[in-house]
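Shown below is the structure under consideration.
The complex is shown incomplete by one protein chain, all other protein chains being positioned as in the whole.
Order as written gives the chain letters A, B and C; numbering starts at 1 within each chain.
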Amino acid sequence: MVFNKLKKRTINETADELGFGTKYADDSSRIINKDGTFNINKIGSTYHLYHDLIQMSWRRFFILIFLFYLGLNIFFAFLYLGIGAENIAEAKTDSFLGKFSAAFFLSAQTLSTVGFGFYRPIGNGANLLASFEALFGLLCFALATGLLYGRFSKPEGGIIFSKNALITPFKSGFPSLQFRIANGHDNSLIELEAKIIFTILENHDGIVKRGFYRLNLESNEIYFLSMNWTLVHNINEESPMFGISKDELIEKKAEILVLIKSFNESFSQVVHSRTSYSATEFLWGQKFVLPYTFDEKMKTIFDLKRLSETTPI
Amino acid sequence: MVFNKLKKRTINETADELGFGTKYADDSSRIINKDGTFNINKIGSTYHLYHDLIQMSWRRFFILIFLFYLGLNIFFAFLYLGIGAENIAEAKTDSFLGKFSAAFFLSAQTLSTVGFGFYRPIGNGANLLASFEALFGLLCFALATGLLYGRFSKPEGGIIFSKNALITPFKSGFPSLQFRIANGHDNSLIELEAKIIFTILENHDGIVKRGFYRLNLESNEIYFLSMNWTLVHNINEESPMFGISKDELIEKKAEILVLIKSFNESFSQVVHSRTSYSATEFLWGQKFVLPYTFDEKMKTIFDLKRLSETTPI
Amino acid sequence: MVFNKLKKRTINETADELGFGTKYADDSSRIINKDGTFNINKIGSTYHLYHDLIQMSWRRFFILIFLFYLGLNIFFAFLYLGIGAENIAEAKTDSFLGKFSAAFFLSAQTLSTVGFGFYRPIGNGANLLASFEALFGLLCFALATGLLYGRFSKPEGGIIFSKNALITPFKSGFPSLQFRIANGHDNSLIELEAKIIFTILENHDGIVKRGFYRLNLESNEIYFLSMNWTLVHNINEESPMFGISKDELIEKKAEILVLIKSFNESFSQVVHSRTSYSATEFLWGQKFVLPYTFDEKMKTIFDLKRLSETTPI
Partner (left out) sequence: MVFNKLKKRTINETADELGFGTKYADDSSRIINKDGTFNINKIGSTYHLYHDLIQMSWRRFFILIFLFYLGLNIFFAFLYLGIGAENIAEAKTDSFLGKFSAAFFLSAQTLSTVGFGFYRPIGNGANLLASFEALFGLLCFALATGLLYGRFSKPEGGIIFSKNALITPFKSGFPSLQFRIANGHDNSLIELEAKIIFTILENHDGIVKRGFYRLNLESNEIYFLSMNWTLVHNINEESPMFGISKDELIEKKAEILVLIKSFNESFSQVVHSRTSYSATEFLWGQKFVLPYTFDEKMKTIFDLKRLSETTPI
């Protein structure tokens, strides 16, 4: 890709390549949220239960399972009562609550396949119902098994980004845009690739549209994210950010979109991480401090909490 | 790939590259069906049970499991009766149905490992049978667990295609072929690539054969399918579709084959989607309408149901 | 890769690239077996239980599970007897066999978590043993669940190769080497790539060594294996097979190594298939017949059984 021709490309080309669009006229909100999701509402899409069950919070997941188990047992309890409480051994009571609780416990002990045998079905109807409730229970727990493990073993990008992007002088004499990333987890991220896009509102014959430009990086791939990676874009004559003032960046709602691809070695999976820096998250006149120190044995100690730490130049 | 040399390539080259063939003489049916399957009958292929169990409808899957469980219990019931109904506790009846139902419920409660203990095996033969029925049951449910979760977590391409492909004037002055795709689900599709092939019947020295040609696209990959992606092929002098009239396209059974490759981020898997547009599904003199609107906060709202919506030029 | 320079490359280069070696002096056996495995004995490698359990035949797998379950129950039965038969409810017998069978059935009903409750542990020792036997049983079945499904859902290459490779005149005037492949299963194989290597014994200053050469193909990748794919290598002046007679090929133990990479869409996995044709499996003066016919509606019917069918020229 010939980056020194970027400014001459039509806006649409980079936008198309990204799958965005240039529609964002006077859009006050950011394009990519800090957590990497896209700031778009979609209506009419198909609901996918699995996707929802995998993505929801653990708290909501366990409440759902609890309620599902409760509801299922209440449902089967009424089925047993429909066949007749006399078909449940030991449901020797006249009160509805007594009968219901016997039916409920029979159902729970069948669904979970515990089967103590105190409450047990009597006669063909109740026994048949219990036979198929056990089958149903096993299938439900099969699904829960998969979901629980699927959730538990889901790889997370694990990449954490520095809070701010710095615009700071670099060795070349030109200013440079810099931000840092690190692996927030203890597993191994390897073969990282980065794509950085600069977007800003532009006035085309009176119509305000968003322009999208790829930013050239000092290096756009590394083999291993053992400590931190500082991504550096030189704002020289070839850069689409060249000559744009601080006020202009903020006023025209400039935003840096960050797309990182990596291979999570622990999970053997490709993982994509995203974030963005809006112009209000740029810092001028600061530089990053070294995030690592050395112990008495000269072994490197890398401190994740210092990833975003800067100091005035 | 040098697209401006496409018309000079032999037909076989593109056809070979696709894995089709030029055999379709006077074939009235389409090559790729709307749902992406190939319109070919294959005989003699090896039946793969897993593949079938994963692909069948949920309805058929559950009926099969139900029947399998029922059949298995009937089978084991007869085995217990073969050993002797006197070896089943509480099977105190002279009627065959009574004995059979006791044996059936003993089997069901063993297979599902509920084991209430009312019906239970007596003696070495019945106990041994029950021991191995429980093992067998556990293995069956192991398989069902895997299948159920495999089905449930199966990634779907999720890509939906506009109903028609439009042939509509484009900014270049030439007409262009256009169609739109979007992600029908709420998960993330990224790193999309498209291959488009044009196929038409051709007369080679009196023999009618299908010709296959790759179509050049404005852009053939995007990073993220956040909203819709309009795929545009310019029908200029270099296009194999150049100068072919509407009637000719229909008469010669022209067809556009669409092959999309994407990465489903939610499932961490590469997914391939296919469809085709036959000439009868082309629209002339129409253009697509914008499928999104803005709410009061200028937030974009993308409406999937309007993906195929067109308006006269 | 510049194929017209192939003959000038040292033998080692292609051999190295493949990971073989040129050691096979006067080796009468083939390099790659028909089923794609390598004809090498390795000693000293680490045994990997999982790999073995996944690869063994279903018959052997089920016999192993059966024996493991049997052995485990016998082992636990002796543990219960060690604690004392009087600690097993209903083991009211003086014969060893009676006590053993009670202990065995208690173990089986605990391991499988059926727990009828007739045979049940009495006292702290037996109850404690039963508690941990149930834990152990659940872990064993957890492993069996995974293995069973892992085996069941294992993708198979599914590619079947024509029985022979033909050396047959081609349109170019030169002879060509041809063989055919097809998908033996009903699932979808896409994005296929082929690498073909020709190997033959050569005399280098009196030392007989194997030479390895890549063969150029008419097309070495296709998008979709919907029917059959005929792989064609032209034996022209640039081919390392050029000018070698039939007798020489057989005498010098020539062999064609075939390496196919594909993406199995049903399993979302990359699959590698291999085979080889030794010179004795080459056919001269034959050509392949079309493996498909058309039904009355002109729909293509592809017959896998005719993949290897040839006819004299």
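In the analysis below, a contact is a pair of C-beta atoms (placed from the backbone, for glycine too) under 8 Å apart; a residue touches a chain by one contact, two chains touch by 3 or more.
As the structure is a computational prediction, the values presented were derived from the model and not from experiment.
For the options A:N127, A:N183, A:N216 or A:T310, the residue in contact with the chain missing from this view is A:N183. By the touch definition given at the top, chain A reaches the unshown chain through residues 65-66, 69, 73, 101, 104-105, 108-109, 112-118, 141, 144-145, 148-149, 152-153, 156, 158, 183-187, 190, 192, 218-219, 221-227, 229, 263, 265-266, 268, 290, 292, 295, 297-305. In the full complex, chain B touches the omitted chain through residues 113, 115-117. The missing chain lies against chain C, touching residues 13, 16-21, 23-29, 38-52, 54-55, 89, 109-110, 113-117, 120-121, 124, 127-128, 130-132, 134-135, 137-139, 142-143, 145-147, 150, 155, 195, 259, 269-272.
We take it that only the chains that are shown with their structure count from here on.
Matched by residue number, over half of the contacts between the chains of A-B recur in the interface of B-C, chosen from B-C or A-C. Of all chains shown, the one whose average CA position lies nearest the global CA mean is B. A separation of 27 Å divides the Cα centre of chain B from that of chain C. For this pair, chain A with chain C, the centres built from the Cα atoms lie 37 Å apart. Chain contacts: chain C has residues 113, 115-117 touching two or more partner chains.
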